[in-house]
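In what follows, a single structure is set out as structure tokens and then discussed.
Note that one protein chain is taken out, while the other chains of the complex remain in position.
Chain nomenclature is as follows: A and B, assigned in order of appearance, with residue numbering initiated at 1 for each chain independently.
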Amino acid sequence: MSTESIALTAVHQPSRPFGVVLHSWVTTVDHKRLGILYILYAVLFLVIGGVEATIMRIQLIVPHNHFVSPQFFNQMFTMHGTTMIFFVAMPMVFGFGNYLVPLMIGARDMAFPRVNAWSFWLTAFGGFLLYFSFVGGYGLYGAGAAPDVGWFAYAPLTAKVFSLGHSTDFWTLGLLVAGFGSIGAAVNFVATIFCLRCPGMTLGKMPLLVWLDLVMAVLVILAVSPLTAAQVMLALDRFLGAHFFDTQAGGSAVLWMHFFWIFGHPEVYVLVIPCFGFASEIIPVFSRKPIFGYPIMVAASVAIAFISMSVWAHHMFTVGMNSYGNTFFAMTTMAISVPTGIKIFNWLGTMWGGKLIFKTPMLFCIAFLFQFLIAGLTGIMLSAAPFNWQLSASYFVVAHFHYVIVGAILITIFAAFYYWFPKMTGRFYNETLGKVHFWLFVIGFHLTFDFMHIPGLLGMPRRIYTYEPGRGWEIWNLIVTIGVFFQIAGTLVFVGNLLYSMFKGRPAGNDPWDAWTLEWSASSPPPEYNFASIPIVNSRRPLWDIKHPEDPDWQYE
Amino acid sequence: MSTVAHTSAPIETQWSLPYKGQVGMLALIAAESAIFTIFVVAYIFYIGKSLFGPTPREVLELPIFASICLLSSSLTIHAAGGALRKASLGAFRLWWFVTLALGSIFLIATGREWYHLIYEKGLTISTNLFGTTYYSLVGLHAFHVTVGLIGLFTILLLALFGKIHQEHSKNVDTFAMYWHFVDVVWIVVFTVVYIIGR
Partner (left out) sequence: MASRIFDRFLIPFLPGARKCFLALAATSLAARSSLAAMQSAAPVPNIFKTVSTPADAIDRLSRFVLTITGLIFAIVFSLLAYAVVKYRHRGADDNREPPQVYGSNQVELAWTVVPVLIVLVIFFATARVIQSVEDAIPPPGAIQVTAVGHQFWWEFRYPALGVVTANELHVPVSDRANPTPTFVKLLSADTDHSFWVPQLAGKTDLIPNRVNSIWIDPHETGMFVGQCAQYCGTQHAKMLLRVYVDSPEQFAAWVSAQKQPASVSDSAAAGRKIFETTACINCHNISGTIANGRFGPDLTHLMSRDTIASGAAPNTRENLKQWIHDPDSIKPGSLMPAMNLNDADLESVTAYLESLK
């Protein structure tokens, strides 16, 4: 590490008129501000998506309920899924990545700051376009409002003849626009990580979060593009009378499925891989040990991304592929469980023999480990194709993927919020409220998603606005819905805690957690230029080297 | 992973990383390649599957002249890049203009081919599966050619106003990567549509 000291003073702005502040935020190209904009946008849509989920769960609390109409329910599950994937989870991981990657690699900003801003605003606009469907869909050609074709929009239900009006077009175009934003952001990540690392930071010395964001960005480039292509094809079908997915003209509904899932499966790894990165930064710091097996963690992450491009048709085991096809995709899906399991063992190995500090970020990471283990195991069940013939399109699958998306992805995003909140705002959140959030949310999560597996095993399909009494599903649906209210309570505590602490929290210094990566050497919050002088690093934990000059990491790596 | 201590600090060697413009352009090209791959897969999947309407053999003629123009433009843009690196600004502007001209000829030829197909052969995007996949794939490529021509034209204007100098070589090379990509895609599209598909 360079012996030059790095400027550590926090910058206090004199208060300026609101209009000037707003203008500076809207026109910003600073990666930190764009990161925060992504994150705030995602929190807004998290609440909206949560409302949509709550409406569905109330409708399903008893059989033959009349809380909402079938038409509205079908819009709810479509919008809930689309919102959570494209306008909550993706902006969250892009937001944290944008904020942290330049700081962690000792750079002043991303490679292309203006492309960065353009990508954010495109994504934001895509979300607003999708939601405009609630308002703008009515009255146009007499049908539809919000899209109601499911978040994967299978053909030919999306053809003009089955989906009248423009609701499906809002889905197609909103996501197309957001997709360009995602690709732009991914290009930026790749260029930044390859080209802007500070001296001494070889690829083998980057923090794991940076590695994982690089892998995620490559996956976005390779996976979101097929979705873009498929959506252009769907738009051509609907607007210009093309026949890509027009079964009456010899087109293939299964072709849409292939194209969609070639996107859709890597997409879920796009969401979870940065979350692996959050866990890989937080668990070592709160175990007071370095990550166990850094090279294998990198190799496993790359392997996961690589294999994830070959598993997509496990979403299509029931469409009637021949036994060779089904066997191949079962094999690749089972294969991906090996590097994934390895990562769980490495996190366990990091904690083993360590000194575990149970602050809120660590609590969420520990929950992540237990929950991701279960999610992975139900994934193995689903990979056994004949078992899948029973479980697919049932509530078992819904439980499985929510276990990953809520139980692993959202949980680590909460951990990331608490961990980097002091860095982003210069203040501490309230630790007690953090723990209250944790327990409320985890209890609610398990009430909802543990018991949700059971109706699936008892034959309850997904995407149904009501169900028959007497099939043994009632009690489980009741419990599932009750769990939702615990999660709502926990989320409200979370939002309240953050809002309050942003203004009234105890001031935090540069390095409240005694951590080891470069972002903790900048002030909290960092100045616009990040570092007074570009750091020089010798190991994976530059701040450990500074704090322990008698025992630096580079002697052992 | 070693648990044995090394005895000396690592030596700092010269630190140089790739140029971000080219890495960014490569990433963009990767994304575009993925998009084109999907359209090519759709094209190949639907070969011979149209239920009615004109077939490729009936209506397609090989666009030999247009292809020669487009592929030569890769050579001329390469020559332009070389000229700029050697600071021969006049040669650069000339080669650059020829590239733009060749690309424009290709686009005009595509337009003429489409006019012929639509008005004389009755093939549109909604006629049948062949029409759908043909116009979308060739059209996607033509769209990328158009974007490239806009870029070529912009740089030509800047060059004519004397704003492009030797130090902009890297930027111009980055743009040329895009143009080469467009040409490589045409080789693939030509093979799939006019050779395999017929």
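Heads up, the rule we're going with is that a contact is a pair of C-beta atoms (placed from the backbone, for glycine too) under 8 Å apart; a residue touches a chain by one contact, two chains touch by 3 or more.
The structure presented is a predicted model; accordingly, all values stated were derived computationally and were not measured.
Of the candidate positions A:Arg108, A:Lys160 or A:Lys289, contact with the hidden chain is made by A:Lys289. The chain not shown here is touched by just one of A:Phe306, A:Phe370 or A:Tyr500, and that residue is A:Phe370. Seen from chain A, the chain kept out of the figure touches residues 69-71, 74, 148-150, 154, 156-157, 162, 247-248, 250-254, 287-290, 292-296, 318-320, 322-323, 326-327, 330-331, 334-335, 337-338, 341-342, 344-346, 348-349, 351-358, 366, 369-370, 373-374, 377-378, 380-381, 383-394, 457-459, 461-468, 470-472, 551, 553, 556-557.
Here, only the chains that are shown with their structure count from here on.
If each chain is reduced to the centroid of its CA atoms, chain A and chain B end up 33 Å from each other. Put simply, chain A touches chain B in their complex at residues 111-112, 183, 186-188, 190-192, 194-197, 199-200, 217-218, 221-226, 228-230, 232-233, 236, 240-244, 249-252, 255, 259, 262, 293-295, 536, 538, 554-557. The residues of chain B lying in touch with chain A in their complex are 1-7, 9-10, 12, 15, 17-21, 23-24, 27-28, 30-32, 34-39, 42, 45-46, 49-51, 125-126, 128-129, 132-133, 136, 140.
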